[in-house]
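I have a structure I would like to understand better, so I am pasting it below and will then ask my questions one at a time.
A single protein chain has been omitted; all remaining protein chains appear in their positions.
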Amino acid sequence: MRNTLKLLAVIATLSASLAAQGGSDTKGKFFFKKTCKSCHSAGGNAKEITPLSKTQAQWKAYFAAGKHKKGTEKIDSVIKPEQVKDVQTFLVNHASDSPQPETCGG
Amino acid sequence: MHEFNWGLLIVVYLFLGGLSAGLFFAAGLADYMTVDDKPVYARVARMGAFLAPWPVAIGSGLLILDLGNWYRFYKLFIHFRWESPMSIGSYLLTIFTVIAFLYLFAWLTADERQWLFSKVPATWKQVHRLNVDLSSWRGKIAMVGFPFSIGVGIYTGVLLGAVSARPFWNTNLVAQMFLFSALSSGAAALMLAMVLNKKSPAEKHEIKFLVTLDVVFISLELFIILPYLIHGQLSSLAVKQALGLILGGPYTFVFWGPFLVMGLLVPLAIEVYELAPNIFKGHEFHGSRNLALTAAGLVLIGGFLLRYIFVYAGQVSSFHQMGMLH
Amino acid sequence: MGTIRMDRRLFLKSAGATAGAVAALQVGCLKYFKKGRSSAGDTKEIPTTCELCPNKCSAIAVVEGGFVKKLNPNPENPKSRDMLCARGNAAIKQVYDPDRLKQPMIRVGARGEGKWKPVSWDEAFDFAAKKLSEVKDKYGPQASLWSSTEGFQEVFFKNLGLSFGSPNLVRHPTLCLASVNLAYSATFGTVPSFDLLNSKFVIMSGANRFESIITPDTMDLIGGVMERKAKLVYLDPRFTVTAAKADEWYPIKPGTDLAFILAMIHVIIAEGRHSKDFVATYTTGFEQLAEHVKQYTPEWAEKETEIPAKDIVRIAREFADAGARALYYAGRRSSWYQNDFQMRRAQAILNAIVGNWDQMGGMVPNAKLPKGEFLFMPWDEPKAPRVDEVQKEFPLAAAGDGVYLKLRENVLSGKPYPIKAWMVYKQDPMNSLPDQAKTLKMIEQMDFIGVIDVQMSDMAWYADVVFPESAYLERTDPVEVMPGIWPAVVFRQQVVKPIHDTKPNLEIVQGLAKRLGLGDYFDYTIEQWVEAEFKDLPIPMASEHMKKHGVWAASGQPSYGKTLTPDHRFVTKTGKIEIFSERLQEAGYDPLPVYAAPVQPPGDRFRLILGRVGYFTHANQSNNVWLHEFMKENDLWINPKPAERLGIRDGAYVSVSSSVGSVKLKARVTGEIRPDCVFMLHGFGKKSKMQSLVYNVGASDAVILETAWDKVSGNAAFHETFVKVANA
Partner (left out) sequence: MAMKKKRYALVIDSRKCINCKACVVACKAENNVPIGNFRNRINEERKGEYPKLSINFEPEQCHHCADPSCVRVCPTGASWQRKDGIVLVNYDECIGCRYCMVACPYDARYFNEAEGVVDKCTLCRHRVDKGDIPACVETCPSKVRVFGDLEDTTSRVHELLSTRRYRVKEPQTGNGPQLYYLL
């Protein structure tokens, strides 16, 4: 709980400036896991989603449309508007056709 | 590189044990040799008796020091393991050493005994009771001691020869070789002592006796070494390969040069040269002191080298075909 | 330096010895000595995970009276095949090594002089934080370099670097297998496992799996080959243990493996032996390949490789006939030449066209297991571009790993910007990078160097402050999922309490973070981290299970062929297996492997080839007293022919020099190497006096290796150095 509070404080001050620029992979991963995965995971309320679920182009198109739940609601009603860019960055970076060569460990 | 489990101390010990056996044997023999019922070699016997116990005593001390746990040597005497040459040898060696000291004691003059017991505190009454004249027992002690001296001489060879794991040792001839080498070393050491004794220089007939004895022992030793080599060549591959150690290996030089030529053939030649004119042509025995000293010294070195070669080469020899890398 | 020698034997003896007469003392010792052989009452068995190589075998530590007595293999982990290698067994000595780092130390003499002042952890943290902050204030956070090698706790170190604001994390892959990873990723979108347990025909080159490292691949293959279930063809300029056990060994001309592979592809396609259905369904670019390899005939390859054309043809046929159960083995640490990526690509393509993908006995994409994640507070992405310019110079490489040699060049030139602080975790750039003189220069220009390690590596020897890390047997680490044909989860838990004043890496990172104002990003304990990871594991009572067993493996037979559905999308640009790679073409590389003959050493020189032996493998283990017994110094293998020409005798010292350095070591004149190469083993000739067994003994290959790298992956090319050999 303490963590989360601190976190929110820091995020609030930083996110505005970052969202304007490219978006943060690290933060995107955090928000994706925190927000999206709470439903979109195996055994969750919604279909499991990973970055590999779509290609880079598909993710870009998805975020351009900005719709969630088959278009019934806007994406920034689920993810905080200032976090959308980060999540998009993360998902695109790790999409099913992303040139992400495997590495060793870490 | 092969690790030597037994080193120089064992070589020295085997040599000294054999030396004592040889000294005792020669001394006893001299005691028995009489001309017209007169003990003509009594001085030789007395010298031998005086020398005989010491090498084996020192050798046994070295052996004990060489043990990993010297203070446990007593364990040798609370077990008897008839399959173990070392177990049998320990008893043999102990009995022999006691006999050798007893024999020495029997050769002491009354004055010498008095001097010896004067060193013992007067209060040690029990010890003073041992101050008895055993001179009449000399012959009997020698008789009892003969088999033990032979036993010790053979034992130093059996200790190695009984090891089936070492093809270099594992022939029946090693025991005899060591025995005759021991006897010849004893005779040579006695000769050395007699000749070097400035107070009462050795007489020619005494030197002749010892030279004769030595010629016999060296010849016997040679007649064992020859079949050892031939036998080895005709034996199984492992024995043949083991003999390679002295026939084209690390011990070849020391075997053929210092040991066989210098330690056996040269002293034999000297001794034959001294003896032959006397025996075959009836000339007076030369009795050259210098030649006797040279021959005796060389025989002793040869005796030592034989044990050195056998202890070291034997440990290198193995049935193993593959390298010994860890 | 006042250090207590905590040798295990010594401790046991002093514990067993009581005062008294000499004999009594000896008897007392002997009593203990005997007791040491039977189990004492307080024996505990704690499962853990080996750290001495990347394989991460499961072990059970036998702890007696607080001491690790023995490590036994844990049969529950299929990936460790119920074994521990020599190194795994010797890990005990890592803990009780008298040379170990036992407390934090700050350098007081000149760098490399070896004068140290033992300090408290607070002093060490304060010192390092001050220095790092100075660099940050003066040059910006990107002026710090964070280099590390894989390990369960590496994540904390990387996160410290990132949260500090530096993009300059540089990891080991470009000194290791980045070229393999990139080549297989470029072709299949992933790096598969090789099902050697079930393969029927294996070709191996650029790897020495029976000798250099002992992993499941080693065991699977030796079993298969020796029980005549598999055939092994092996290419190596040196007669290794693998060569000795192989069915066929070819002393290939170094650097020509690509010619051999291309000729094989030529034969297979020319004779129509490729798997036509598979190629049609799952791959793209086969036609271009067929056209491309027409030039690469076996007769041409014979001239390049010195392998007879008839053998190439026969091997190609046998390989294709084994089809799904044929494997061209990818290798492990495998970066040898400047064309390494393309050579590995050719292997991948060869594997693809015989249709061994996702087949029993073929290449199998790794099955994974879900694992929970501890969500820590994220930081801002570092703003500066990487100093090694990976995105520009190596657009396809794994940017997060960096390209080590290019990075060193840029650091030395100060472009595009200066690097002034260097933090190192679990890595020894002094020995793992070629051209040690350059690394030393790089060290010299640092304002600050901090090293976290278990022992005083050569890198630590040149540091300003060393942070002693607890050995793996003294730590609890993050949970690791080991993907593979038989995926497993492994857990490394503390077996004994640290015996010296050491800390696990997380606590070292936290100590630094706190003083750098980054404490909030590391506000958790290892227990919290681990419990979060246990959460999503597919194991009932995961936490309890992992603590009790140390490992969990998916049971049952592996399911092959999961990706063999026509709608399966490979993680590539086209979604297919890319024989012809548009992505490579776009990046300016050859889209299909093009052969270029390697430069040959001039008359009086030899190509220096390197290798490892399984009981060391990595340079950080040659100082282990139990392993050191097997090899006390390394030597230079040289063929009798050139040795005779040069008058070099077996066992005599020779000097070996390249354009960057010269070393002295013993010659080993042996027919077990080609006449145009010389060989030496990695891991000797240490500069650190706290590597006392190997300090200044033998030679370090790093001194004479020249800087060269693979063009695509940036992977260091370790066989591109020509040396002169002469009697020393």
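We just call them A, B and C in the order they show up, numbering each chain from 1.
By our rule, a contact is a pair of C-beta atoms (placed from the backbone, for glycine too) under 8 Å apart; a residue touches a chain by one contact, two chains touch by 3 or more.
Here the structure is a predicted model, which is why all the values come from computation and not from measurement.
Novice: Using the touch definition given at the top, which of the shown chains does the missing chain touch?
Specialist: The undisplayed chain, in the complete complex, is in contact with B, C.
Novice: May I ask which residue of B:Lys75, B:His128, B:Lys204 or B:His283 touches the chain that does not appear here?
Specialist: B:Lys75
Novice: Have a look at C:Val625, C:Leu646, C:Val660 or C:Ala728 and name the one touching the chain we're not showing.
Specialist: Answer from the full complex: C:Val625 touches the omitted chain.
Novice: So one chain is hidden, and I want to know which residue out of C:Pro47, C:Pro73, C:Gly450 or C:Pro558 touches that hidden chain in the complete assembly.
Specialist: Of the candidates C:Pro47, C:Pro73, C:Gly450 or C:Pro558, C:Pro73 is in touch with the missing chain.
Novice: Write the list of chain B residues that the hidden chain touches.
Specialist: So the residues of chain B touching the unseen chain are 5-6, 66-69, 72-73, 75-76, 78-79, 81, 83-87, 90, 159, 162-166, 236, 238, 314-315, 318-326.
Novice: With the missing chain put back, which residues of chain C would touch it? List them for me.
Specialist: Chain C touches the missing chain through residues 9, 12-13, 26, 29-30, 33-34, 36-39, 69-73, 81-90, 92, 210-211, 214, 218-219, 222-223, 226, 239, 241, 243-245, 249, 251, 614-615, 625-627, 629-630, 639-640, 671-675.
Methods note: only the chains that are shown with their structure count from here on.
Novice: Go ahead and note the Å separation of the Cα centroids belonging to chain B and chain C.
Specialist: Going by mean C-alpha positions, chain B sits 65 Å from chain C.
Novice: List the centre-to-centre spacing of chain A and chain C in whole Å, with centres computed as mean CA coordinates.
Specialist: Chain centres of chain A and chain C, defined by C-alpha means, are spaced 33 Å apart.
Novice: Taking each chain's centre as the mean of its CA atoms, how far is chain A from chain B in angstrom?
Specialist: 96
Novice: Identify all positions of chain C at which a residue touches two or more other chains, and write them in rising order.
Specialist: none
Novice: Would you give the residues of chain A that are in contact with at least 2 other chains, written as numbers and ranges?
Specialist: Where chain A is concerned, no single residue meets two or more other chains.
Novice: Using the touch rule from the top, collect the residues of chain C that touch chain A in their complex.
Specialist: Interface residues on chain C, with respect to chain A: 54, 148, 150-151, 154-155, 158, 162, 171-173, 176-178, 181-182, 184-186, 190-191, 370, 373, 375, 377-381, 396-398, 400-401, 520, 523-524, 569, 571-573, 575, 583.
Novice: Which residues of chain A touch chain C in the complex?
Specialist: Those in contact with chain C are residues 2-3, 6-7, 10, 14, 18, 22, 24-27, 29-30, 33-34, 42, 52, 55, 96-106.
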